[in-house]
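Heads up, the thing below is written out as structure tokens.
One protein chain is absent from this view; the other protein chains keep their places.
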Amino acid sequence: MTTFDTIAPNLDRQSIELPSWAFGNSGTRFRVFTTPGTPRDPFEKIADAAQVHRHTGLAPSVALHIPWDKVDDYAALCAHAEDHGVTLGTINSNTFQDEEYKFGSLAATDAKVRQRAIDHHFDCIDIMHATGSRDLKIWLADGTNYPGQDDMRRRQDHLAESLATIYARLGDEHRLVLEYKFFEPAFYHTDVPDWGTAYAQVTALGDKAMVCLDTGHHAPGTNIEFIVMQLLRLGKLGSFDFNSRFYADDDLIVGAADPFQLFRIMVEVVRGGAYDEGSEVAFMLDQCHNIEEKIPGQMRSVLNVQEMTARALLIDREALDAAQRENDVLAANAIMMDAFYTDVRTPLAEWRESRGLPADPLATYAASGYRERIVAERVGGQQAGWNA
Amino acid sequence: MTTFDTIAPNLDRQSIELPSWAFGNSGTRFRVFTTPGTPRDPFEKIADAAQVHRHTGLAPSVALHIPWDKVDDYAALCAHAEDHGVTLGTINSNTFQDEEYKFGSLAATDAKVRQRAIDHHFDCIDIMHATGSRDLKIWLADGTNYPGQDDMRRRQDHLAESLATIYARLGDEHRLVLEYKFFEPAFYHTDVPDWGTAYAQVTALGDKAMVCLDTGHHAPGTNIEFIVMQLLRLGKLGSFDFNSRFYADDDLIVGAADPFQLFRIMVEVVRGGAYDEGSEVAFMLDQCHNIEEKIPGQMRSVLNVQEMTARALLIDREALDAAQRENDVLAANAIMMDAFYTDVRTPLAEWRESRGLPADPLATYAASGYRERIVAERVGGQQAGWNA
Amino acid sequence: MTTFDTIAPNLDRQSIELPSWAFGNSGTRFRVFTTPGTPRDPFEKIADAAQVHRHTGLAPSVALHIPWDKVDDYAALCAHAEDHGVTLGTINSNTFQDEEYKFGSLAATDAKVRQRAIDHHFDCIDIMHATGSRDLKIWLADGTNYPGQDDMRRRQDHLAESLATIYARLGDEHRLVLEYKFFEPAFYHTDVPDWGTAYAQVTALGDKAMVCLDTGHHAPGTNIEFIVMQLLRLGKLGSFDFNSRFYADDDLIVGAADPFQLFRIMVEVVRGGAYDEGSEVAFMLDQCHNIEEKIPGQMRSVLNVQEMTARALLIDREALDAAQRENDVLAANAIMMDAFYTDVRTPLAEWRESRGLPADPLATYAASGYRERIVAERVGGQQAGWNA
Partner (left out) sequence: MTTFDTIAPNLDRQSIELPSWAFGNSGTRFRVFTTPGTPRDPFEKIADAAQVHRHTGLAPSVALHIPWDKVDDYAALCAHAEDHGVTLGTINSNTFQDEEYKFGSLAATDAKVRQRAIDHHFDCIDIMHATGSRDLKIWLADGTNYPGQDDMRRRQDHLAESLATIYARLGDEHRLVLEYKFFEPAFYHTDVPDWGTAYAQVTALGDKAMVCLDTGHHAPGTNIEFIVMQLLRLGKLGSFDFNSRFYADDDLIVGAADPFQLFRIMVEVVRGGAYDEGSEVAFMLDQCHNIEEKIPGQMRSVLNVQEMTARALLIDREALDAAQRENDVLAANAIMMDAFYTDVRTPLAEWRESRGLPADPLATYAASGYRERIVAERVGGQQAGWNA
């Protein structure tokens, strides 16, 4: 039997990176609703992100999105983050919001467009040097809407070429992390639709290129934990973008739609060594709080990851292994479910208190007056969103 | 054997309504790309829609979206349409773009919000009197993103109540047409997710309430032509919103993603009498031309509907019936496929010419200089889109 | 706050019907694996089912499948059941295993085939009189594999006619419960594919006709609890067939694939009054234990239903209602999740002990020697399965 006390020390090394854009407004093609107090610039986003870490102890770094988080002085942004108790993390490129990218970016047929997109990634690498970031994360909106619109094979070759050019520019300490996505915004084909394509592309690049698995970017019914297992086995899982979905890429709070799936993913994370001391797998969120409060939404998300990590660690691996080797289907499944159904919330509250953190982060945040303060202070200006 | 000559006269009664919003810009949550020459107001949209009818003879009416197409003087808009050889059609309400509708509209828990949404529909009915429209089409973005967020049962009752209030306000010649949608923008539940719900709601209202079937609003794998058959059988199919999709509600050109599905739908349309003389089923498009030219995109769509209608009419019904009664699976299927694989494009070009229409509508439009003219003229102002 | 003590008495009225066929062999088109000790006749199936009830107190009745469970003397079967502490429940008809049904049964185009299927249902009603069953459950394999193979509209009308004939034969105390299924074994269309069709068909029959919701019979991504809500609201939810699935109609142990979905379903069951004293909604299992032990597989299933019922009852309805009315998305969702994450297993073990049941039903069963006994005794003969 594995007890909470045994696993508690392992929880200390958990670190989940927050996306700066989760604190800005987001929505659907139908409407982006606004919220009072929404940040107007990267500094305010980082201040909000720091609140999540302050109350949970789980989120010490913040990922940036370029150009949304472009600033004149990255040293100042670093210092600002440090002042707030967090650091800057992954740099995410963006090649989907200029008119020039209407028909693609790194995979586009037009060489000028590809060069523009490559140059943007060079800028991102410059920023990585300034921020001390390790990972350059590339998600591409590239694809087509109609059969025949473009040549998928040629695009794949162009993509390989563009990525190689970017890869060659990376610093020694950098990694390139390529994210795949089933569909949206392209509706017929995307140029990196599945883990197989991302794997083939990054394998061709070299050791510093890895795959990013966004939990919302798969076909209906896909067994995501299998992919986690496989990418870890192949040594190519670079990072996670955590979120949840009922239908498409809904970008809901992690664990909200299918908590059992999140558990199974964390089980494979632990099984495959991605949670071991020294693991280089990055755990990030990527979400949209379209209608709910953003800061507590992020808190809820990192707490959900922590709870499921605790449950995954609680699995009695020896008993499980024995049941598996005997093909005792019900016993093996029961050992999994036993960990899943264990209520870890009270021991986690105690764990938090023992580390000087609030037992109930959401209540403490709500009582802190932070929300009221930003609502009062952040008046005027342009609320940050996917377009800024 | 059914020949093209036999069915040609039946093609004369085809009439497909265009959505005014297809001529404005549209996109995804990631980006709305712009196009030179995009209309800036309802008058320009109607002018563009009239081009589709001019070259195809298939699209004599235009649906409006309120408030996007609100004008001070509907008589002027009617006259403008008439001048361009088209009429105004269905009025589409919109309860998803005000901050007040963040948590729903006709199904919202807040009574004030519901009243606001009901009042908007009263406005729409007033406009219907001014435009001479028959149909009030209601698609609701109502739903929730998280389990527990709201009480689905209470919302359903509220929806029934709101719809009844609106229904009571209809003129004698009016119809209320309720559209269902599987998901988006709501990501956990939508208040009218399926035809069953729409059917139950409109049945409770009365004879003037019908269901609208949007071909992109179903779960993956759904047999849509079955629903067409069933709604026709139940006497409750009010209208179609035609488009196509590979994944979710992609809103692609009709027939672009799965032409065989469009054919099967038209087969049930014909089978169920919805294409008969005097049928009251409305055939509309609902699409987004995110990256392609809008006017030719609409032309392509209505031509696709026409071609599939011709193929559906070409089915040798007697032979099919005989094969079906003998359970000759291959023969029956072959009769369907024979119609589907028949190339109707040349006889349709001749049909057009015999009616004074261009043999090749897209080429004639391209040669007409209309596109160049609107690009030159429509400078300045705000291009119409989903927000205006 | 709702506590376990408050809800404990409500658990006493829980009653889940077991399917006799779950104790026979089942499998896929690729292979039906056998298990030592598998019953060879309905008497042995009932003996096995009684074991589930003995150890859990949750499963006092057994559904029969005709002709698989046909016997010469139903009084003897009733007495046998009574001897084992259970009763006979729903009668399930079967019109998919005779050569005559190759192209359908109640919806077939061939009138002789329809009559044969109707007669089979008359036989089932006779058996219901003999067994004292209330419900005649009808699931149909009817459908087609190829577009055009048959006329879906005509089949729907034939189905209505066949059902009306069967309905007219029901006793006063009987109900007809119609089950829908998305696909399989038919691969193009099924004649009752969705709840809307089942609802329209049973509404046309009358008050004694209801819908059966099998949790594995929906399109990918379908919000099943919404359908539960809607059918309860419309007064037409007759019964559940519980199981779980990752992909299609996998017929896995209830709650195994998506425990959170099972919870959400039970929340709507409670919300809609289907768990109230006097509710006539029947709760049944319908599963296939292809590779796992069957008796403990059924135990696991009923215990999962019980655990989720307890969690659903634990929801703080007042607090939930308040949060919902304030549109506090995160608070409302948290109240749901709080109940879901509550570990009810220890209080349920105590609840069992307080009622003279074993704290750990699976362990007690394993220790009982029953399995060893049936393995030793049931030698020779033909193991029961889907074909017998």
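For reference, chains read A, B and C in written order, and residue numbers begin at 1 within each chain.
As a working rule, contacts are C-beta pairs under 8 Å (C-beta built on N, C-alpha and C of every residue); 3 or more make two chains touch, one makes a residue touch a chain.
All figures in this text were calculated on a predicted structure; none of them were measured in a lab.
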Which of A:D151, A:E318 or A:E372 contacts the chain that the document leaves out: A:D151
Which residue of A:Y74, A:F103, A:Y167 or A:W351 touches the chain not shown here: A:F103
Contact residue for the chain not shown (choose from A:M336, A:A366 or A:A384): A:M336
Residue ranges of chain C at the interface with the undisplayed chain: 26-34, 96-97, 99, 101-103, 141, 145-147, 182-185, 187-188, 220, 245-248, 250, 252-253, 256-257, 290-292, 386
Chain B residues touching the omitted chain (full complex): 220-221, 223, 246-247, 256, 258-260, 291-293, 296-297, 300, 307, 329-330, 333-334, 337, 340-343, 345, 362
Where the unshown chain meets chain A, residue by residue: 102-103, 109-110, 144-153, 156-157, 182-183, 188-189, 193-197, 199-200, 218-223, 225-227, 229-230, 232-234, 260, 264, 267-268, 271-272, 320-321, 324-325, 327, 329, 332-333, 335-337
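Everything that follows uses one rule, which is that only the chains that are shown with their structure count from here on.
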Whole-Å gap separating chain A and chain C, where each centre is the average of the chain's CA atoms: 40
Centroid distance [mean C-alpha coordinates] between chain B and chain A, Å: 38
Residues within chain B bordering two or more other chains: 102-103, 145-147, 182-183, 188, 220
